[in-house]
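Working notes for the structure below.
All protein chains of the complex are present and in place, except for one that has been dropped.
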Amino acid sequence: MSEAGEEKIPEAAQGPACKSGSRLEMLLARGEFVVCGEMAPPQSADGSLIERKSEYFRGFVDAVNLTDNATGIVRMSSIACATLALKQGLEPIVQMTCRDRNRLALQGDLLGAYALGVKNFLCLTGDHQCMGNHAQAKNVFELDSIQLIGMVRAMRDEKVFQSGEEMKVAPRVFIGGAENPFADPFEFRALRVAKKAAAGADFIQTQAVYDLPRFEKWMEMVRERGAHEKLAIIAGVLPCRSARGLEYQKEQVPGMSVPDELIRRMKAAEKPEEEGVSICVETIARLREVEGVRGVHIMPVMWERILPTVVEQAGLLPRPEVGDEE
Amino acid sequence: MTAQEMAKPVRKPLAVPEKVPATQRVLVVGGGVSGGTAARMLLGFGLEVVLVEKGAGAQPFEGQAGAELLTEARLVGLEGNFGDFKATIEAGGQIVWRTVGAVVVAVGVRTEPAKEVPLAITLTDFRRRMAAGEPIRNVCFLMDLEQSTPLAEFSLGLQFAFEAAQKKTSVYFLCRDVKVAEEGLERLYRSAREEGVLFIKNEARPTIAPLAEAASIQVMDLSPGAGSHLSRLCLTAEVIVVPEAFFPSEDNPGLAALLATDLDTKGYFQPANVRLAVGRTNRRGLFVLGDCRGPSSVAETIERAEATAQEIASLLGEGEKKVDWPVAVVDPEKCAYCLTCNRICPHKAAGMNLEEESAVIYASACYGCGLCVAECPSVAITIEKFSDAALVSSFASGGAG
Amino acid sequence: MIVGKGKPVEEVVAMVEGYDRILVVGCNSCVAVCMAGGEKEVAVLASALRLAFRAKGREVQVEEAMTERQCEWEFVETVREKVERAQAVVSIACGVGPQTMARKFLDKPIYPGINTSFMGQPEEIGVWSEQCGGCGDCVLDEYGAVCPIARCAKRMLNGPCGGSQDGKCEVGNDTDCGWQLIYDRLKALGQLDRLERNVGPKDWSTDRDKGPRKIVREDVRV
Partner (left out) sequence: MNGKLVAFCCERSGMVAWQEAQANGGLPAELEVVAVPCAGRIGMVHLLKAFEGGAAGVMVFACIKDSCDSLRGNLHAEKRCESTRAILRSVGMEPERLEFCSIAPPMGAEFSEVVRTMMEKVSSEEREG
């Protein structure tokens, strides 16, 4: 390979104690067990939806993810939703995928979002467009998530664009990545975290955990590589409303592992919604015991109003204030 | 091209050899019941036999002339075609080559004995003893021991019980229930009963104690009409037979690739094709016999081995074989060397001529089916009798214009 | 080789609807071998066109011709006579062929009869798979000779995405996960350490992204 050589990550990349000053960063730095939540942007131009949904998140989570045309379905842009969320007093995490934007658009959007007050960015490769509602689209994918993380880190720490040219004011952002411990090849999954840490990620949010033994095995491999000390692992959970929902994830979502036992439990439950919450709360309790897990990321897909209940039953209230001292 | 144009023969037909060599020697891989039977018969027909046996010993050859026994040996390569196969054999650490006219593969199956039963032998061992003609006074088959015996093994047990009874051996057949869910099984069961096989319904593991030259077996007979409710039976049998589970050998996929033949979905050399009965395969001169085609009874195994030996003898003739079947021919000028024929030929008759940089169809292996002719992208292959011209000639005159 | 597939016949019929003399030209190279544009396919398409026009009550003359390689001037020249006789030409060479014809026969409308898809290989009779993306800067050395650009749906250079499961890609259609293949291959070669390294963004200027490409070999050219 001639051009795309090994990325040299200078010592400075380890960064100062405070990289962005985001609430998420501060709480993690203080050793708090953080809570993130995922909010789906509206599938229309109705910005007031963000306002309404914010009720379910304010005071219950430390930061909220705004997805970026997730699963290839067009929604209001993540950055626009993040600015609306900021107005609602929420701390947004902007998701950026490499599917729809090249390095020019990604850098430009990062600068813009930062100028609008966004401090957390989750760098993703993105679901393939054929899974969504615009399968005829041409994709970009000229960077992968690890390269995107590296690019954002270089902008923040070295004040350079991908071109190597310098900028006057760098975006001081907190950089996230994602990992799916349940996808294959399994042996690669911890290495990806290590590579993301090396590229400059500050935190990792994982795919929803149902299969705890596999998650624990993965965490063990992450710890072997020492990656959990270089970045914060935030484990994903997904409160599920029905057995059918779980079965759908098991069968239709690539790279998901859902134990049959959970599906049986949901099927046997008289009130599946309550059972779904219980499963989620139990999962959070077990995740808190796993060494190296620094928080949870709750993804209440199509069921955002349940979020306060989950956080409360998990005993994660009240959420700490940044100014608070323990 | 119009049909009329197509109907005109464009070039002279390419030459098909009149005769192909037919080496008077047969390679037999595996020296079990079927391999041994085939080998002995082939020798009897005056053909030479090279017997390749994995183990240290094989079925006795009676020191016949023309027989070569290679023990601790395996086939590692097979080039060439019918009449002129070049076999590479590893024997006792040495590599040897043999030219043979036909190949018989009879490598057997892998078996796993059922849960250990004291003093018992397996179905395969029993068959071996029967085949060797050992006199057995009485035998007790124990089926459905830990779990229900699979149908294939059950039917073999039934078959052996029947065959043993025919040889005046007294036979007890213990099982949870008689399985007849396969064509012919019901009939076999009735014949076995008629021959005197005693069926005993049994659900518990019997107690077995050794006697001087036999074993005593205590069971509860649950058959309807077996006395009050539970009657304790005490049987004496010289031989106790338990089923084993049969599995295709792990070597089969590698061997099949080497032989350029196919396995069925289970991994046996059993072509899903009624035309390939007896021991035939997709290739002329290549035969597969015995349990590696799927477990079968002694009688059937021997019958197939004999029929195959006869077929080989008639195929190999007397040193040369007249090509009296239609053969496809490649025009090297037109051939794009794309290997489509090589991939599509079911008989593995299409190879590569590295010097000509062209495909070549071996007359000895070709069946003249025309699959390659239909698919050749360069229209480089023809079968004289079934050319494009011949196929469209009847309606070419019908007025395409 | 370059792999393509014939266009639906009705699409071709619609292209040449108004003409009375049509020439169908194939190519004896890649597309012949991938059973899309060889002599047989020329005969089938020509036959289909004749039947199509006959069903519409028109007798249209459809001639057939083959070129050795339709991407080359000299070979295209060999069918000049037939081209000049025709009012329109249907080329079933890869996308290069019709363009070579169009540059050679300025007054002749040339229509494509196949959809050219990718550079790939035959997997088995009737199955072809994409293997090379023609990115202009080969990276196979790093990936055990399994191309992440052509064989990963997201062209990822640093490892598999989260949609890889049981060796298959999230795009479905029984597509193999390119990264599973890379991983398995490097594991077998004992070269998994190659994957530990962070690979920076690729320079795509050697790909299509710098506009139509041209290779000029000064050592060959005089």
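The letters A, B and C name the chains in turn, as written, and every chain counts its residues from 1.
Quick note on the criterion: a contact is a pair of C-beta atoms (placed from the backbone, for glycine too) under 8 Å apart; a residue touches a chain by one contact, two chains touch by 3 or more.
Being a predicted model, the structure only gives us computed values, none of them experimental.
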{"item": "Interface partners of the hidden chain - shown chains only, full complex considered", "value": "B, C"}
{"item": "Hidden partner chain, touching residue among B:Leu158, B:Leu289, B:Ala363 or B:Ile383", "value": "B:Ile383"}
{"item": "Given B:Leu142, B:Val298 or B:Val392, the one touching the chain that is not displayed", "value": "B:Val392"}
{"item": "Sole contact to the chain not displayed, among B:Ser148, B:Asn273 or B:Asn353", "value": "B:Asn273"}
{"item": "Residue in contact with the excluded chain [from B:Ala91, B:Cys175, B:Ile240 or B:Val373]", "value": "B:Val373"}
{"item": "Residues in subunit C touching the chain absent from view", "value": "8-10, 13, 40, 43-44, 47-52, 55-56"}
{"item": "Positions on subunit B contacted by the hidden chain, ascending", "value": "2-3, 6, 271-275, 282, 326, 344, 346-347, 367-371, 373-375, 383, 385-386, 388, 391-392, 394-400"}
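The working rule: only the chains that are shown with their structure count from here on.
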{"item": "Category of the chain touch graph - line, ring, star, complete, other", "value": "line"}
{"item": "Central chain (distance from its CA mean to the mean of all protein CA atoms)", "value": "C"}
{"item": "Pair sharing more residue contacts (C-beta pairs) when B-C is set against A-C", "value": "A-C"}
{"item": "Taking each chain's C-alpha mean as its centre, the one farthest from subunit A", "value": "B"}
{"item": "Distance from subunit B to subunit A - Cα centre to Cα centre, in angstrom", "value": "59"}
{"item": "Distance between chain centroids, defined by C-alpha means - subunit B, subunit C (Å)", "value": "44"}
{"item": "Inter-centroid spacing, subunit C versus subunit A (mean Cα positions, whole Å)", "value": "40"}
{"item": "Contacts with 2+ other chains: residues of subunit C", "value": "none"}
{"item": "In the complex with subunit C, residue positions of subunit A that touch it", "value": "1-7, 9, 98-99, 103, 125-128, 130-131, 139, 141-147, 150-151, 162, 178-180, 183-185, 187-188, 191-192, 194-195, 198-199, 207, 254-256"}
{"item": "Residues of subunit C defined as touching subunit B within the complex", "value": "28, 32-35, 38-40, 43, 46, 50, 59, 64, 122, 124-125"}
{"item": "List of subunit C residues in touch with subunit A within their complex", "value": "137-139, 141-142, 153-172, 177, 179-180, 183-184, 195-204, 206"}
